[in-house]
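As you look at this complex, bear in mind that one protein chain is not there, while each of the others sits in place.
Letters are used for the chains, namely A and B, taken in the order the chains are written, and counting of residues starts over at 1 for each.
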Amino acid sequence: MFAEYNLVMAQAVGKRVLPGFGLSLGYTLVYLSLIVLIPLSAVFINAASMPWNEFWQVVSSPQVVSSYRVSFLTSLLAALINSFFGLLIAWSLVRYNFFGKRLVDALIDLPFALPTAVAGITLSALYAKNGWIGSLFAPLGIKIAFTPLGILIALTFIGLPFVVRTIQPVLQELSLEFEEAAATLGATRWQAFSRVVLPALLPAMLTGFALAFARAVGEYGSVIFIAGNVPMVSEITPLLIITHLEQFDVAGATAIATVMLVVSFSLLLIINGLQHWASSRKRYLTGEDVA
Amino acid sequence: MSIQVKNINKRFSTFKALDDISLDFPTGKLVALLGPSGCGKTTLLRIIAGLETADSGQILLEGSDASNLHVRERQIGFMFQHYALFQHMTVFENVAFGLRVKPKNERPAETAIRQRVTELLELVQLGSLAKRYPSQLSGGQRQRIALARALAVNPRVLLLDEPFGALDAKVRKELRRWLRQLHDELHITSIFVTHDQEEALEVADEIVLMNKGQVEQVGSPLEVFRHPATPFAFNFLGTANRFDGKWARGGVQVSEDLLPLPHTQPAHANLAEGGNVIAFARPHDLHIEPNVEGSEGIRAKISRILAFGPTARVELSHATQPETYYEVDVPTLSIASLNLHEGQAVRLRPSQLQVFPAG
Partner (left out) sequence: MSGMVGGIQAYHGAELYELSPATREPKWARYTILGLSLTFFAIFLLMPLLAVFVEALRKGWDVYWQAITNPDTGAAIRLTLLAAAIAIPLNVVFGVAAAWCISKFEFRGKQLLITLIDLPFSVSPVVAGLVYVLVFGAHGWFGEWLSEHNIKIIFAVPGIVLATIFVTFPFVARELIPLMQAQGTDAEEAAVSLGASGWQTFWRVTLPSIKWGLLYGVILCNARAMGEFGAVSVVSGHLRGQTTTLPLHVEILYNEYQFAAAFAVASLLALLALVTLGIKLFIEWKSA
């Protein structure tokens, strides 16, 4: 309470004392509008000027609908895989010591730093039927590259750091007392994990899942090389925007982009809500919210 | 249930947290582990609980060795400093947790669980909050729920880590009384850790005073307060005036002044004439003599008089070493009768003086 009061006071005073409010806010709004808001609104304005049935025809054509399915399902699966392994990796990094831990920790961010095109061509080389990994599966009759499975691989690659980096700090700051309390009350290690730790990590896990999913839905560079881009089978939605543009069908591209933007904004809202939930919980779990 | 601690040692890298601790905690008593930060009291409590493992030594619960018993098998109730209430569970579910995680064949039926939890919530007088979440409770309420949760599994002993540490001063006082009453009702062997001497003196049946990983003194609150066994005990419990000097002429020579040992008090056995000693006197065990002419007593100057209640506190500094301070409690009435005022030169004589060999 007291700290909050102080903060409010400091800001109220700051408002009067510190200079540059008008200038910085003004510049922020102008730059934001010019670079982001106005161009983005172009999508909606252009889409609104399209006749409705024309718009509907584009966004509900079988090829496009099939791309939604591919994008949605592969993104969902990739985010699920990442939630599971991301939790394991975060757990290992926080709870255990092992050889090469610092290297692992540093390289978790590789998908953030590695250009998507590089990831794309590398993954397709690895998973092609003569690649290091693809050749292991080829004798079993499993094709990975140039199938939806390849898309899944690429989306798993780019999504991993989102999950690890949202769970890791929460796990790091989770007070030991909760697990100890569970143990003194007779809970087994598994009971303590599933009933005490997991619920505490839930907001972070959901946030990580949503971030990975949102990124995967819009991903382009790492996917197109490995996807094979077979219509109705392995075409993702962003690719169809490009396809329409290459056929100089700007209107069609805009229609699909409108659908994608609506999905993105909804995900953004959900993620914001999740993060709000997570941060309100964090104060309690780290023992700051006592007395 | 009785708890015995035998020759416990614990080291954290180079830091010796516990140095050969042996203690007996009698059945049904409420014992305080008292000491300053870093004295090892919490470590000892956690070792008794099984949350930490000693490097050597034994913990006996009811006479049998518990050293190899896992924390969840020891049947102890542990209350954490910040309570560690599970925040995604209601108050009810928190208290029920210990019952719900029991193996299937030991787990009480749902109705029995409900009944037990309701009973406990009544016991801690928070029956109405069963559906709330921990974040909706005040600090004092959280503490009571944490206690109810610990009691739910019928623990053989209750271990409390700084039970009042996270509360503000007013709530703390109230809950102390409550905890004491609750203990008188339940009679469950309990140990609590505190760094607050007042808390220990007020609540405990027995105090274990610890310092630097060792036990300084064990005794009833009255014993440890009245008869501190060591200089540390004297200093830590209550306010004390400290005098560094030499043992001479049946008193303590502090620079040029002699602090006489009161006639009523037997001299400390192993004091060598001329040896360095440390002497302590409580503020109410010092007398102020306005007459500076005498040859006995410490010469001092009154720097401040705080006369708010029936007892006035007089702050003084040593006549020749102004950075040495003393505190004396006198009845407020005698401030006037002795005509004491700030800046006055006086002598201090003890009516009680505890002398320890220095070293």
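The definition used in the following text is that a residue touches a chain if its C-beta (ideal position, glycine included) is under 8 Å from a C-beta of that chain, and two chains touch if they have at least 3 such contacts.
Predicted model only: the values in this text are computed from it and were never measured.
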In the whole complex, of B:Ile113, B:Leu159 or B:Val193, the residue touching the missing chain would be B:Val193
Where A:Met50, A:Ala138 or A:Leu245 are the choices, the one touching the absent chain is A:Leu245
Which residue, A:Leu149, A:Ala182 or A:Ala227, contacts the hidden chain when the whole complex is considered?
A:Ala182
Mind pulling the subunit B residues that touch the left-out chain?
12-13, 15, 17, 35-46, 50-53, 70-72, 81, 161-162, 165, 193, 195
For subunit A, residues touching the missing partner are 7, 10-15, 17-21, 23-25, 27-29, 31-32, 35-40, 42-43, 46, 85, 88-89, 91-92, 94-98, 104, 106-123, 125-126, 132-133, 156-157, 160, 176, 179-180, 182-184, 189, 192, 214, 217-221, 225, 238-239, 241-242, 245, 250, 253-254, 257, 260-261, 264-265, 267-268, 271-272
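Definition applied: only the chains that are shown with their structure count from here on.
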Averaging only over C-alpha atoms, locate the centres of subunit A and subunit B and give their separation in whole Å.
52
Spell out the residues on subunit A that touch subunit B in their complex, using ranges where they run on.
175, 177-178, 180-188, 191, 195-196, 199-200, 202, 281, 284-285, 287, 289-291
Subunit B contacts subunit A in the complex at 49, 51, 70-73, 76-78, 80-88, 97-98, 101-102, 134-135, 139, 142, 149-150, 152-153, 166-168
